[in-house]
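Some notes on the structure that comes next.
What you see is the complex with one protein chain gone and the rest in place.
Read from first to last, the chains carry the letters A and B; within each, the first residue is number 1.
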Amino acid sequence: MTEVQLLQTIGLSVLGLGGAILLFVKARFVRVVAFVSIVLGGFTLVALSIPQMASLPPAVEKFDVTSIQDKKELASIGQKIFFGKAQCALCHTIGTGEGRCPDLKGVGAKLTRGFLYESLTQPQAYIYKDYEHVGQPKFFPAKMPYINKKPIALSNNEILAVIAFLQNMSGEEVTIELSEIEAPGPASTARKGEL
Amino acid sequence: MEPYERHWRSGGRQARLWAYAALVLLLFTVAAPLGLAWAQEAPAGSATEYRDILPGILGSRNLIWIIAQQHLLLAGFVLGVPIFAWVCEIVGVRTRDPRYDTLAKEFTKLLTSAYATTALFGGILLFLLLGLYPKLMVYLTDVFFPSFIVYSVLFLLETATLYLYWYGWDSMQGAKKGLHLFLGFLLNVFAFFIMIVPNSWATFQASPVVITEGSMWAKAWAATWNPTWWPVNVHRLIANVVLGGFICGAYAGLKYLMTQNQAERVHYDWMGYVGNFIGVFGMLPLPFAGYWLMREIYQYNQQMGITLMGGFLSWLFILQAILIGILFLGANYYFWLGIMYRIPGSEAKYRKPIMTMLVILLVCLGVWMTPHSLVASLEEARKMGGTHHPLLGVFGVMSAKMTVVNVMILVTFMSFVMYWRAGKQETATWAKAAKIGQGVILGVATIVVVVLGVWGYFVPAITRINYFSTTQVLVVLFVLLTITPLTALVLKSAKTTTEMVWGIMPPRAAYALVLNAVMVILLMTLMGYARSSSRVHWHVYGVMQDTSPYAYSPALGYAAAFMSLNTFLFCLMVAFIFWVASLGGEKKEGTSGKAHVKEAVKPAVAGAPVPAAGRR
Partner (left out) sequence: MRGSSLAMKGAVLLVAVFVVFKFVAPLVTAPLPMSLIWLYLFLTTVGIVVYGTLSSESTEALLGPIFRFLGGDGLNGVAKFARLAVLVLVPLLVGGQTYSELVPSSQPPAENRTIHPAPPGEFVGLTNPVPNTPENVMMGKGLFAAFCSPCHGPKFNGNGPASDGFNPPPANFVDPGTIAQLQESYLFWRIKKGGVGLNVEGHPWKSAMPRWEVELPDDWIWKIIMAEYAGSGQKPGTWE
């Protein structure tokens, strides 16, 4: 017997029992309980009559630096990080506007790679004039957090992947070299000054 | 005071002892398997992320599901009841009708016993969460610790106020009534804050905002002020009133069925009417609050919005439509039965309009329940060219649903107005003009709602959502807010032609009240599941992933079985609480039998077990 059939059997038994009580039992409280059971049993049976579908979590994806083949792949990993672990999309939109924070459409073309890196790791160091907030205070005020520190704490490789994604989605050539990525560990060669 | 104390010493304390003994026993039965789970610790070294309980039989997620749902339903009741107990008290003071004060007190008594149980379940829930979901709890504590403190302080205040409000009821009659009303106000203020603080935790899980560095308090505040916080606060506040009202109605219905005493029947008939009235009035603005919440969710994250409305959970909203539909029908049915039975000789006059309303309601329901993606066999789907029906598919989209919901609200409101005016003859000179004006308002409103609904198909979604749906809502609110005072004004000078007769409603009216309560509870469990599973496999959406074996969202049928179980457990628990609370009063009734006879003319008071003391 499948789970659905088991639950259906239980639901039908509750209906039957409730019906029998309503027919033969006089005690008022018991009758009301039976009535409630019938209603609940009926509801469950209706829900069970719909094709059943559970929502499974997606397979866990690991960011494996050694397996990256080309820059495109790096960018697509960056895309996953942008919309996932890095939580960028909590605030930023790409072209749809009306986000809580600056829209990032074309940002990879507008800003240099070094500036992007600085914006992620030293977010308050230089705030672009366009993004200066004027007028009414925002409804959900937020300051750009340090992406390389807790709680988000992207690794250097992940930050580079995000930059690759930003450049790629702006129609730019990705300037992150795969050789930079493959340098493992936190002592990466990619430093702000060198970019 | 004195009579009351005697009562507390005799029956009340014993009853309470029994109640607590039973609850402690319950705690043990929950704690036992918990020990079992703790016995199998995770290997030392790494921090434990999850623990499980009786996997395969119960599972940690299911246990949390049950306990959290019970806690939430009890909390809804405990927060909803003071609102209308307080309103009833005010009405009692204003109208000098002692029935309302008695009713308010009767419910505050239930409140005191339910309050302890709510806190108890809150405690169990907290322990279980700490034990079963340490990873999540560490994260949430990190973010929200200051609001935990605020919450505890609020709880102290609420408890103190509740005790003062309840135990001071009798001593604060007369000159001090104003103070008592103020206490009631405070009680509701604290209750509201007690509700919105945990709401911030739950809504943060669904719609987190980015947390930057800053003081502990700044972090907690930033997380509290998240996009769905206020929509949920408003939605839950209204829903709690609805829950309180309908449970009050169901309680009255049950008592009505079980008593043989005619005076009590009169009282409980009236109480059922009040409960149903409060429930319906809360229910009318509820869809608007829900709509606002949904809108915020879409704006926050489209993906979550689609998961809810068009994806995995879309069928859930058909179930919701069925439940709300039955609730609307049940509430209207009760009004109509009230007209038919309480106002003798009204059948001939009202059958036709009732039939019209019924047909409109059913047609609206038919539209609302028609899903966008239909359940069809392969052959049927082939004939339709997919799972969308070419003609009925138009009923499946938001434009149609919003329209019929608005029309249903209008019909229910008219049902109530009809009941209100039944058996009365307007005497004001301008009554006729007022009547015509109301008719015009209603007619125009209905036309506007329907026209906007149809037009909505031909404009971009954003226009429809931002302008059309909002206009529909405003039009309906306008109708509610103009016709209510207008009717009240007209009826002020009206003379009653047929006196309402209480206490002769048929049993099915009481069953309708019970049905309404069950529907509301079931709806809360259903939407709780929707809220929780719209996060899919995230503890905190987009931030902290659920990596436990229970990260999946169960299918609707399995979930519905749990919802039914939760509803049943909650109903039984509420019945138990009511029963315990009534134990104290029973002895009293025996001794004050004479008072009954004397009071039979003023039936309301006779039905209430305790308040003899309050009425010296």
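Keep this in mind: a residue touches a chain if its C-beta (ideal position, glycine included) is under 8 Å from a C-beta of that chain, and two chains touch if they have at least 3 such contacts.
Remember, predicted model here, so these are calculated numbers, not experimental data.
Between the chain not shown and the residues B:G92, B:G131 or B:G393, the one that touches is B:G393. Residue A:Q79 is the one among A:Q79, A:S155 or A:T175 that touches the chain missing from this view. Among the residues B:L179, B:A218, B:L362 or B:A433, only B:L362 touches the chain that is left out of the figure. Residue in contact with the omitted chain (choice from B:V150, B:A202, B:L337 or B:M418): B:L337.
Contact with the chain not shown here comes from a single listed residue; of B:G123, B:G178, B:P506 or B:P549, that residue is B:P506. Looking at chain B, the residues touching the absent chain are 298, 301-307, 309-312, 314-315, 326, 329, 333, 336-337, 340-341, 347, 351, 354-355, 358-359, 362, 365-366, 369-371, 373-378, 380-393, 398, 460-462, 465, 506, 508, 542. Mapped onto chain A, the interface with the missing chain covers residues 5, 49-51, 53-56, 58, 79-80, 82-84, 89, 92-96, 105-106, 169-171.
Definition applied: only the chains that are shown with their structure count from here on.
Chain contact summary for the complex, chain A toward chain B: residues 3-4, 7, 10-11, 28-29, 31-33, 35-37, 39-41, 43-44, 46-58, 60, 84, 87, 89-91, 100, 140-146, 151.
Of all residues in chain B, only 208-213, 222, 225-227, 254, 257-258, 312, 315, 319, 322-323, 375, 511, 514-515, 518-519, 522, 533, 536-537, 542-543, 545-547, 551-561, 563-564, 567-568, 571-572, 575 touch chain A in the complex they form.
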